[in-house]
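Shown here: the complex without one of its protein chains, the others still in place.
As written, the chains take the letters A and B, and residue 1 is the first residue of each chain.
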Amino acid sequence: MSDFPSTANVVVIGAGIVGNCLVGHLSDLGWTDMVQIDKGPLPNPGGSTGHASNFIFPVDHNKEMALLGVQSANQYRDLGLSVDSGGIEVARTPERMDELNRRMTSAKAWGVEAHLLTPAQVKEHVPFINDDVILGGFYCPSVSVVDSLETGTQMRKKAQEAGNLSVFANTMVTDLLTEDSHVPGQRKITGVVTDKGTIMADTVVIATGCWSNQTANLADAYIPLVPAVHQMADVGPMDILAETNNEIGYPIVRDMDTFCYERQSSGSMEVGSYAHRPILHHPDEIPSNEEAALSPTEMPFTPDDFDQQMEEAIELMDMLGDAEIKYAINGLLSLTPDAMPCLGEIPEVRNLWAASAVWVKEGPGMAQVVAEWMTYGYPRVIDAHASDIARFYEQEKSDDHIWARAEEHFNKTYGIVHPSEQWEGRRNLQVSPYFSRQEALGAEFFSARTWERPQWYKSNADLVERYGLEEREVEWDNRWWSPITLGEHLNLRENCGMVDLSAFQVYELSGPGAVAYADYLAVNKVDKPVGSSVYTPWLTPDGGFHSDLTMMRTAEDTVRIVTGVFDGGRDSFWVKKHLPETGVTFKDITLETTTLGVWGPNAPAVVGKLTDHDLSQEGSPYGSLRNVELQTADGPIQATLFRISYVGDTGWEIYTAWDNGPALWDALMEAGAEHGLRPTGGGVYGTSGRLEKGYRLMGAELESEYTPVEAGLARPKVKAADFIGKEAYLAAREAGPIAKMCTFTVEDNTDSQGRKRFMQGGNEPICTTDGEQILDSHGRVSRVCTAGPGPSVGKHLLLGYLPAEMAEVGADFTVMYMNELFPIKVAAIEGSVFDPDDTRLKG
Amino acid sequence: MADILILAETEGDDIVDATLEALTAARSLDGDLHVLLCGDAVDEDAAAEKLGAYGADTVHVAEHDLLNVFGTEAWGQALALAIEELTPDVVVASGTSKGNEILAIAAARLDLPFVANCISLPSELADDTDVELTRVQWGGSLLEDATLSSDTRIVSVGHHAVEAESADGPAADVQTMPVEIDELYARTQVVGREMAEAGVTLATAPIVFGGGRAVGSVEAFAPLEECAELMGGRVGCSRAVTNNGWRPHRDQVGQTGTRIAPELYVASGISGAIQHWVGAMASKKILAINTDAEANMVVKADYFVEGDLHTVIPAVAEEIKRRKS
Partner (left out) sequence: MRVLVCVKRVPAPGAKINVTADGQDVDTAHLGFAMSPHEECAVEEAVQIAERFEGDATVLTLGAPEAEEQLRYAASLGVQNAVLLSTDGTPWDPQRTARAIAAAITSLEADGGPFDLILFGNESADSGGYQVGIRVAHALGRPIVNAIKGIEPDIDGGLATAKREIDGGFELYSLPMPAVMGVKEGLNLPRYPTMRGRLASKKMDVTVMEAEGEAGGQGRVTLKQPPATESNMVKLGDGPEAAPAIVDLFEELGLL
């Protein structure tokens, strides 16, 4: 054993699948003088990797999970440590058959070979299955079984043999050293204290799986995950399995409706379950390697929780009933509040990174994401915003929250989860000033991280009759949806609507360097006269989208940043990460301000009743900010009118102090009564209104994998000032778009059963008229980024990218939805399908 | 001055070493050391000399036909009768299988408490009727401080807890003690013996040569086989090996295979996955041969050789042959 080092370039804590793959990737990317430590022995230090079932189903509805699953499977394959066993998800219910059709659709999207099987066909693959209890199966030949321990060992050894890594097993981290960074309230990592000595390091990565939050707590940081039990029992031996003379000779069966799987392991069968009650543990309840009967994360089996699963397993495979249960555990894995991993730099502590809540199935790919992130400033392999640990708000970083959410989603692991499905518990964490008024109006609230936003108002049910609207024919399409939202849309276009935008995350940069710094962040020019604004991308160093938001010059030395609630954490972290040492102060003023949007042909008339200010395009030009006094029943209030629109009709975002909110709401409602003003939900603001205008949304159309050139958001000129990603941006402009964002109209919504179907925007593949998958020259698939109704154009609308050479208005394509193809047409590329000349914005 | 009675355990015509441990421990007590010797299998003069050397003052030879061959109930009754006759303050045996058994039978007959497997005998044991003793739990993983309240304190001293040490004492006095043993107890006498079967199983082998993933092929197990044959042991393997089809499942050591308990487990190229460890952890000693000094199996082993099994094992086979010839 070499001497324990006192310094390192980077310390990686944890030698599970993630830590091991991370050091391998970092070594490949040129990192040197790395130290990896784990409190356990090698090759199995006792974490979740050691007891993983080690299989990868490459089809997931989520793009990040699906593509990183495939990416990971390929990395295992390249090492020769993977067997393509195939896998079948079987359905016992008609609802699950629908879901399997949805799986077929996602398989198409990600280019994964898949087949729907009849029960008899399932039995051909799995002769010991009881085909009487199933309705069909979803067969994926590329489902693989991997050797995660050996893969980790080889990745680690690769870095060691390259001379870039020293490894210390059986080494306990006892503290993380930090000091204040130049950003107020933020610290930076300086070192790692272990029972074998202290290592000073500028960069530290936490890859300690179930223990990640415990490790982060050593630096007073927080990684929101909780160790949770996944029960697994190994039963056997059975001759039919032993005779394969193979680790796995039959496809893995996922018995989706019972939330269980049956996976051959040599002569026996592993039965795993996500069906039992959620069993969560605090990390300090996990025993040490010495204390554990098996390993720390193989906790004592609680058989009472597994009995029902046994009955169902026997029902599916009778032979399991008479085989011996030789090994059964309550295996620990990591759950997060939103079922996505925790990756990236931890906001509280500069250069302290998280690589946590990652399972074996996506481990190598997620490790690559983190390695690239550390190397290039942002991941290249995929857009990882949904896994970015900076996404969490403070209210999400509590045991109460994580436990409640993990309890709610654990049983959805194999569940049928609707793309719009809402959380039941831990709601109303953050509500707007209008919440009680909205409740009184029967608002249907959708949560956006911690915030509650009305999606539609039941008080507007009369609009359904007024406009002759209908529910959707199929329950799935109708779920989490209401025709009221169409009514609110049509009313806004005819009269006007008022939208609660309080969930906007609002930040302020101030000080002598504020404007220059703002310009360093933004593609478009911020340094404009006070009272002007700019809608702009923020780019990654590689020129992809990091953010897409509005910046306002509110004073000579002050810039206001307004971004969406889903991106607030990431964006504020980005600002702090690049903040100059002096000259700029950052402040989050989200809870000091509230915003109401008023749009529609009658919007000027409504707002005009509250102020004498000139509301014409001269007095309040598009994109301008005007500070005004508005009359309310409580007296005059100060407000800022920001003339902008995300829905395609004229109007304003009205900003005022949080406490003025209720008075403003009441005044607008009263003034709007005679002008047909209705409170209007996010269904219009975020979907139908936006789609008709082809407005892009960060996290949907806009991701780090695409450039402003491709998204159609490049301006004619590039500003002189430097900004993050400028070089890449200039190159992208030079090269021209490889893909182009298009608006599609669905030409016929009728399915093979004669029912009207409505795509949800869940990554449905956009295909050729022959139904072939479309990839651009960078291998990016054409898929639906957002789908929704276009009530004013009478068609269902889709946004998605096409290879540039195929993007032509009027061109015919198809979209796959529930495993059926529907004809679609390119209706617009840079423009919009509704009011393409923006005449209504000028009203 | 207290009286201490020590049970002599015999094997064939000799007194077992464990009894000398018990005697050594009993010397720490202030009292006369009486030894009970059952039956005529052991020559009493030889016994007096051997036991005397370790500090015995008197050897009481219990005489009855039923005691000449070991029998649990007969020996237990003999001890109970000796206790009644000699009224010792303390009764001691070594905590061997038979030592504990005979003490327990005597204690049951006399309805007295019995504290098994103490790690030492504190001096108060000789004098106080209420004493505190430290004894073994969990096979030695834990200790228990236990109270013993009795006019007659029956205790065993954990086998190997005390090292036998001669006191170079003179031969002990020999006194015969005719006892009445209930003829019924012939029912628990040894009626025969069976020598260990030729050939060992994986579960009973005194030495197991285990091979893991690193062995690499069916053929590469040959040197392990050779060592096992030379040593009268068996070859075992990890799950990765059976999964690769290099060995049959019956050779698999582990959770789902065979649990072994050899005197020595030679784990070659075995990383020590917990499933394997569970099957191997009852081994008395473990020698790990591995290229990775941090492997699980190495950390848990008693002995370690850093190196490639493909070169180490053949060298071991050669060395065994050299010494045998």
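Rule of thumb we're sticking to: a contact is a pair of C-beta atoms (placed from the backbone, for glycine too) under 8 Å apart; a residue touches a chain by one contact, two chains touch by 3 or more.
In this text the structure is predicted, and so the values were computed from the model without any measurement.
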item: Displayed chains contacting the withheld chain; value: A, B
item: Contact partner of the left-out chain, one of A:Val59, A:Met299 or A:Met759; value: A:Met299
item: Absent-chain contact - pick from A:Val192, A:Val229 or A:Met310; value: A:Met310
item: Touching residues on chain A - with respect to the absent chain; value: 235, 285-294, 299-301, 303, 307, 310-311, 313-314, 320-326
item: Contact set of chain B toward the excluded chain (per top definition); value: 11, 70, 72-73, 95, 97, 100-101, 104-105, 107-109, 111-117, 132, 136-150, 156, 185, 187-196, 203-204, 206-207, 231, 233, 261, 263-264, 266, 281, 285, 287, 298-308, 311-312, 314-316, 318-320, 323-324
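What we mean here is this: only the chains that are shown with their structure count from here on.
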item: Chain centre separation (chain A, chain B; CA means) in Å; value: 62
item: Of all residues in chain A, those that touch chain B in their complex; value: 1, 41-44, 46, 50, 149-150, 167, 169-170, 234, 236-237, 242, 245-247, 266-268, 294-295, 298, 326-327
item: Residues of chain B that touch chain A when the two form their complex; value: 213, 239, 242-243, 245, 249, 255-256, 271-275, 278, 292-296, 298-300
